[in-house]
Each structure stands twice: as structure tokens, then as C-alpha cells.
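Every protein chain of the complex appears in place save one, which is left out.
Think of it as A, B and C in the order they're written, each chain with its own count starting at 1.
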């Protein structure tokens, strides 16, 4: 990952993000470069993995690497090439069914839980699928009539951001898979977390503030419309909660005191047998280690805690006598300059994931992208060590269920409301 | 129920709600009257039910009538009498365990799912338990030293509102039980819904408005602290969505069009086989009837739809091109005079149930009353036909999971945001 | 139960079993007496139970007392009265559906798992149902034309034996229900086990022996046809395995040594957390007690162990270096005079429950009585303390799944084969 982060610094100007979709004249070669850049990054992330590694789905929430590679390709074939690329030949009609994830409007699809059972096409055949589609997309960018370009680029751009989301999932999913293996394999033995952000407090005065994407550059539909909210005065910690603080919580009975927990959280913790963050294991001598992309490593108390669920984050905040920030507080703080906002861990907020006032999904199949998931999940803000470069912004709304913890999810505290 | 609603009109002044807890001098007899009134209402609601009826728990979310009668009694014994009534004799030590619902701090408790398995104590023994506790509570009210009264009345008051909540559950739980019986028994053959509210639109200008309980009279802790929120301009329908409108939704494929549903909602509807609101059944001739407290009755298109989940309410709103109101919008509208706000059906809002800014639970075991449930649920506002008199207010926050529909839950629409 | 066992000794000749169905002339009054005797015994067993007790179904395998009372009545209405009693009025058409257990050919039926949800009809109404049917059956016995009598008596007789089976289940099912109640209620505080059989060994020489019912008196179809089998020489213990011996097994790690167990048995024991026979509980001081029909009682080491599954019986036998007898060995031994064969505990054999060579079920709905269960179960021989008088015989084949242990099930050992 460290290598990944620097890979795109070889040129003066990174290939991603591409120019604004509305910029005229259209710089077609810049778009092709952005496309190639994102597509290559997926392959770079898959490269250390054997065909066996790429095959498996270690739980229903995760997907095989091979599937990520094929599904992101399907996205361009389904939404961009099929109806817009003149003379395009569908690579394999059956893939339209096999690699649709959840787009009901795009037709029938294979059940999610059986993604790991599809051994054919093999990794090699998926590579050929990617090549086929990549060529056609580049040709489309080069040759699309000017009048069609606006729509082509709009879809292309969402496809690139979509693929970047799967790049992050590819890593979190393989980490989950490797964590099931008694041999604790390493994805990349040189992988490590960046240095953590420093401490201190960021004060917000409260009052009416604008929230949401303001135009200029890409955003997903769930970041819109920009609107005003009324904030209370609040202070946010500049530092992320660390492993060391989490060990204090554990030693103070954090996982054994129901009064610290939400009722549903306590029930989940009991059912799942949680006694520590995800992937943590205690050796016979009481020392904790954790499964990482570099394999099993001793817990470093200075690093941000990660692989904690919303339920755990909420219990920790209650134990600490603090709160989790709301997503509006987080966004206002990010604008005011929040340390470690991006590139460490996704940060749980105490905001349920719901529509901004006046939100309407985009028409058509791509309207299923975000809106239909606006229930039962919580918003996370920032980005993580696994998020690809160019994919972070202050208005970004990530979301997961409160029991999930296979992502790089952590927290920062807010307080001072009294 | 119609009888119930009028029963307390025989006096000039209803026994419930009692005087303000801070009123001095304390009118002890008025508090005794309020206590007797609430306790009697529970028994009046249980009276039509045989010992067999009172025994069963027809699903994990529901509880037996007998348990409701015993648990509300336990509440007074545990939180009021045990430590505060001089010389009080515990009726049966084992009931402290048997009839605790979820208060972890109050000690161990029988598992929720086995409530229906406790055939002993019998209904008669529970009646004796109620008599024993009732006598002791009245004696405590009469004889408590003035210095102790404030605390006694504060606990007493929460106990009364707690019992009123169980009075509503008693009816919804027995309706669920009877709905499982192929004989479709009637709880009260004379029971009927009140006339529905009229139509029209209530406009709100938006801006900063206060939300939450203001002091004066009882509220639960989740209605506090009162605070300000920024509203967008919005219009709320004065009428509740009716059975007739719901039939239109059904005939337009409402239960067969995934694009109308949240993803989790669609999955639930498929798993549960939902094709209509809860308790609706279609005869061979296509005519719909519904299980009610008066037994199986033809669906009346003019009445408010009820026994719909949040998922269904949300899908209906999307189909109608409208929204569900937020709880703040609902509360502002209720202050502005909203028709049919109370006494028909609880109204789903699109607000997740969460803490108001600065919320802190009360210390001690009663602090478990509300706060620990603030996740994964949605707020309902208003009150229903099953809510006892004196239990409704504009700031009241009811909450259920989005898949639940055995309560009297319906909806009203909001719109005009564009 | 002790009372029950002696109740019928007040007359010189017990009312049950009735005369042979083929005896001529038919002694109609003796048949009425037998019918009354069996029907009364059911009511005598239900008498100590409150309506609440009679309502519940504490697990899918068990049924409510009220249901046993109604279902045994339905059996006579469905198979005897409906088509054969001139002018008979069905008590309630809906009961034909409600109280059918599993007779597919007799029409649709309520799902087994919801038996405990049917609070109406009440116990009182079921009593009226019993009276109605009892009167009609007695009238039919008195007035049936001679030509119809053979068939009437054949069905009547199977109905009586069927009801006796439910009398045993009534006790084992309520014991299971009471065992779920933290108050450990007693069904009959005077209930106790009979003195256990003495020790010693019964030797069988082996060779060809006849197995199955020989004619004369009642048998179920699964005891037919009588046929020959080849036995190996074998010795059977005259004593039943006792609680004391079971404690030895436990202290020797019986529940912690997988090598003693069948693979499926070990998996079941782990999943269910078995560490002792069913209903055994260990106090803080290590002393074992067990839930009985007289409530919670100290374990008596001299009594036969009961509430053990086949899996446990098999593991015990392996631990003891012995076998469980086959059902043919047991039957041959019973003919040779086996101590404690009847009236203590049902005795697991190592024979899977299957059809005797040439077995064919009787035609019609009653053909579902036994044959369709001939898979996945094991044969138990003898009878238990809960078996009503007149219901035991050497050829009787009881059967349960190998994981079940809520019946009065124990074991005796065989050995000496070497």
C-alpha cells in the first residue's frame, strides 16, 4: 500500500481525478489516462493474489477478488458500452447475469452468496474480459461524437469512482479471507499503517452551516443537495482513538459491562463473542496481536484502532464520557482543518445514513447506487489507508451496518457540549 | 375500547394525569386516585381474556397478558416499594427474577422468549400479587414522610406511564395472538376504529424551531433536552393514509416493484411474503378482510391503514411521490394543529431514533428506560386507538424497528419541498 | 401416578383391556366400560393442571395438555363417528382442522408448532367437546347394528390405545413444560418411581426365534407380521442401568470423551451442552438433582436412570464395554422373563425402527399410524412409569429419534457375545 500511495507520483500531475466533466474542449487523452490509471490500480492490488486467493468469498458481506475485477468491468460494459459503443461485441452474454451485483433494473443477477462458487470464468478469462472492455472503452472515449460525450464521460466518471470503491473492498475482503486461514498469510509483508495524527482539540462554534457537495468535481448523489443545518457548539478531538486507549477500555471491562452498550450492540457482542476489535487475538501470555495485510502483527498502541463496529465505537464513547460526532459536525470540522481526516481509518459518526432534505436518486438503473441503502446503516466519514488516492473528500458519505467491522473502521471523539 | 375511552368521563376531572409532581402541598388522594385509575385500566383490558388467552406469547416481540399484569406490578415493587416502603414484605422473591423485563442493573432476569412458558404463577396468583403491591403503594403514598415524597412521586409517575405503555402492548399482543388462531377470535366484538380525520394540507414555513419537552407535566427522558433545529419549508397532509389508498398502491404493484423499496425492506418483504398490511387476508373472491380486536372484518377503505411497517410506509411514500415527515416536522405541525394526530394510528416518521443533542440518561436502573434502544429503530409520533387516555402529547417519541408491524402503525405524507 | 396405578384395582376385573374384538356375542357394556375407563384416565391426568398449564407447548416435539385432550377426542369423531354414527352432529367443523395431528389423508391440519397458540377453544370448551363425543360413542356402541360392530370395535380399540399413548405424552410434555419454569412446579408432589428391578443376568442361547405379535389381543400394525429371526447367543442384564452407574460414567468423563460417542451423538451433545441426563441440575455444592413430576428432587442412585437419549445410552454402553440389546434379543428375553421389563423406563435398543419383512400398512388414513415414521428412529422396548395400565406387552415397539430425551427413556445392557 505504501508503494501504491506513491506510484502515481511519477508524473507531475496525477492521472486521477480526470478533468471536470463539464470542461470544454474535452481532453480525451486525459480521460483515457484516468481510465487506464484506475483500471491498472485494480490489477496492481490483485497482483499478489493467487488464483486460489482470488476465488473465495469468506462471508456473505465480502466478495472474491476475481469477482471485484469482473464486476467493475461489467459496470462499464453494462452502463457504458452496451448501448453507446457502436458495434460493440458483448464479451460473454452470460457475464451480464453473473457479474451484476444488485442492480435490479439492469436485469436478473446471480445470488450474492454464491459469488465464491463461480470458478469459471477463471482469473485468466477475467483478465481477457478486462482487456476486451478496456479496449472498447478507450475507443469509445476517442471516437464518441461530441454530442454524446457529456453522457459518456458522466457514466465513465461514476464507473471510475465505483471501481475505486471496489479497490478498497478488494483489500478488506482479502484481509477477511486470510484471517480465516490458520496460517495467517500476508497479502504484502511490507504493508504498514501511516503515522497517526497528532492530538489537540478543534472547536466549532455552532450555528447554521452548509452541508453537502457544492459543485465542481465529482460527488455521489447522496452528497446532494447541499443544504443548511443548525449545529450546536462542539469540540472534536484532533487525534483518532488509538489501540492503546482501546486496551484501556478493555482492561476497564469495556466488553463486560452492559451499561456501556446499546441494547442491540450488547446482544451482538454476546452472540459474536466479541472481546476485542476484529482480527485481534490474544496469545497465551496475554499479549495481543492483530491480523493485518502484512500478516499477524503485535498491536501497536500508538496507531489508530481499527476494525471496530459502530456498537463498539458507541460503547467506547460512552465509557470515555464523550460522543461520536454527527456527520454534519465532522464535515464542518473537516472544512476547518481536521487532522488525520483521510487515509487512516473511516470514522464512525452517530448519524444514521439517510437522505438529505430534497434528495432524489438519479433516474435509471444508476439510481440504485445509493438511495436504496438509506436505512439501518450509519455514516462514516473520512477515508482509510485502503482508500485509493483521489477518492477522498470532505463531503463523502460512507455507510455500513452497525455490527460490521471488516472495513478499516475507527473513531474520533467529540465532547464539550455541556 | 370505545367504552374505555369514555369510562373516565364520569367525573368532572379525570383521575389521570395526576397533579404535577412539583405541586405543593401534595394532594395525596389525587395521586392515589391516579394510581388506582391506571391499575384498574390494566385489569379492565385483561378482563375479557381467559387464563388460556393470558398465558401465551405468540412471538418473541410480544408478551403474555399475564406477564404484562405482573411486570407492571414488579416495576412498582422493584423501584418503589423494595427500598422505600418501610416494613414492606416482598410478595415472592422469585418474581423479582421472573418479571424483570430488561433492566440489567435490577439483577438477573428470565429470558424474554420464555415468558409464555411460565404457567405458574397462574392468573389468579398474579391478581393476588397486584392486590398486594397496590395496597402497599397506596399506603406508601399516604404515609411517606414529606421529605421523601418528591422521589416517591417521581418514581410513581414514571411507573404509571410505564404501565400505560404496557396497556397498549397488552392489546396489540393479544391481537397478534388471536391472529394466529384459525378461529379468529374477537377480543371485543363491539370494538371499532374512530372516524378518520379530514383532509387538507398544513404548511410549515421552516426556520429555527424548538423541539422537545418544555417542562410542566410528565415526559420521558428521550424527549429532552429541548433544543433548536432548522426546518425546511414543508407541507403535511392533514389526513392519514387510508386503506383505500393502500389498495390503490397494491393494485399498482406496490408489493411487486423493488424500485419502490429500500433494499432491506424489499428483502424483508420477500422473506416474510408480504403482499398487504399485517393481518390482511384475501378471500377466494379477492375481497380483503383484516383481523381486528373485533375479529375478522371487511377492510373499510375510509379508515386509516394500520399494521404497516416502516418499510411499507417508505415504499408507499415513494410510490406517491411524497415523503414521510421528519419527527421535528411532525412536532412543529402538531403544535400548529394537526388533525388526527392522536388516537388513530402511530405515524412513522423518517427519523431514526437517536439521542437529542446533550441527552444523558437518568442515573440508576431507570436510566435503561430509553437510551439503550437508540439504534436501528424509527420514531413514530402521535398515538393510536389503543393508547390509553392521558398518555398522548406532541413531544412523545415512540420507536419500533422498521420491520415491525404488529402495533397500530400507519402514516401521513409530507411534500412540497421542491 | 402411584394413585393412578392402583385406581383400577377397585374392581375384580379391570375395565381395560376390553374383550377381544372377535369375541361373540359382543359384550357392549364391557366395551363402554373400557371406553369410559380410558377417557376418564385422560381427565384424571389433566386434573391437577390449571388452564394456563394446559395451554402451552414448551417445544415443537411436545403438545399442550388441552390439545391432547382435544386430539384424542377428534380421533373418535374423525375416524369413528363422522361416517358411522347415524345422525351424528359434528361438534365444531373447525375442530376437524384444528385437532388433526398428522393424518394427511384426513384433510388439512393446523401446523404442529402452533398448537400452543390456540387459546380458543378454552379448556372448558374442550371438556364440552369431550362430553359431546363421549356420549355419541357410547350411543354408537349401544346401537350399532351387529353387522357394523366388527368395524366399529376395531376402530374403537385403536382409538383407545391411541389415547393411552397420549396419556403418557401428556405427562412427559407437562414435565418438559414445568422444567422450563424457574419455579420448578410439581405436577403431583406425591409422585415417585417404583422400586427398581433386581440384578443378575438372563442368558439366551441364540438360534431361530419368532418375533412379533402372534394374534389374540390388540397389537399395532408395526408388530406384524410375526416372523423368524436368527439370534446370536447373548446375555442381558436383569437390572436397568441406574443413576448411580450414570454418575460413575459422568465422573469418568463420559460427556467429555468423544471416542465413546457416535459422531452425530457427539455433535448433538456439544450443540446442546449436555453434561448429564435431561432435567439434571447441579447445585453449587456439586450435588445433582433432577426435575420430576414431584418437582425438583435429589438424584437417587438406586433408581433407573431416565431422560437419556439414544446417543447417551450408546456412549454409556461403549464405556461399559457392553452393547444395547437388539429389539429381537429384548423380545426373546421378555418372553423368557425379564425383570423390570415394564413400568420403569422405556429401554433403548440398538435396532433402527424399520418394517418387519412383509409389513404393509393398513389401508386408509389409519395406515399413516406407524409406517411413515420408519426412518431415522430407534426402537425402545418395555414401558415406563408413565405408561397407563393395560398398555404394555412384549411385542410393543416404541420409537423415538436418537437425540430425544424428554420421554422416560433409559437402558439395560447386553454382553457376553465374545
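Just so we're on the same page, a contact is a pair of C-beta atoms (placed from the backbone, for glycine too) under 8 Å apart; a residue touches a chain by one contact, two chains touch by 3 or more.
Note that the structure is a prediction, hence the values are computed from the model and not measured.
> Identify the visible chains that the left-out chain touches across the whole complex.
It touches the following shown chains in the full complex: A, C.
> Hey, which of A:22, A:114 or A:143 is the one touching the hidden chain?
Checking each option in A:22, A:114 or A:143, the one touching the absent chain turns out to be A:114.
> Which residue among A:177, A:202, A:276 or A:366 touches the omitted chain?
Hidden-chain contact among the options goes to A:177.
> If the hidden chain were put back, which residues of subunit A would touch it?
The missing chain touches subunit A at positions 50-56, 58, 66, 94, 97-98, 110, 114, 116-123, 177-178, 180-183, 185.
> Touching the hidden chain in the full complex, which residues of subunit C are there? Just list them.
Touching the chain left out of view, subunit C contributes residues 102, 104-105, 208, 227-230, 232, 258-259, 261-266, 310-311, 314, 350, 352, 354-355, 357-358, 368, 372-376, 402, 417-418.
Keep in mind that, in the parts below, only the chains that are shown with their structure count from here on.
> Taking mean CA positions as centres, which chain lies farthest from subunit C?
The most remote chain is A.
> Cα centroid separation between subunit B and subunit C, in whole Å?
About 46 Å separates the centre of subunit B from that of subunit C.
> Identify all positions of subunit B at which a residue touches two or more other chains, and write them in rising order.
none
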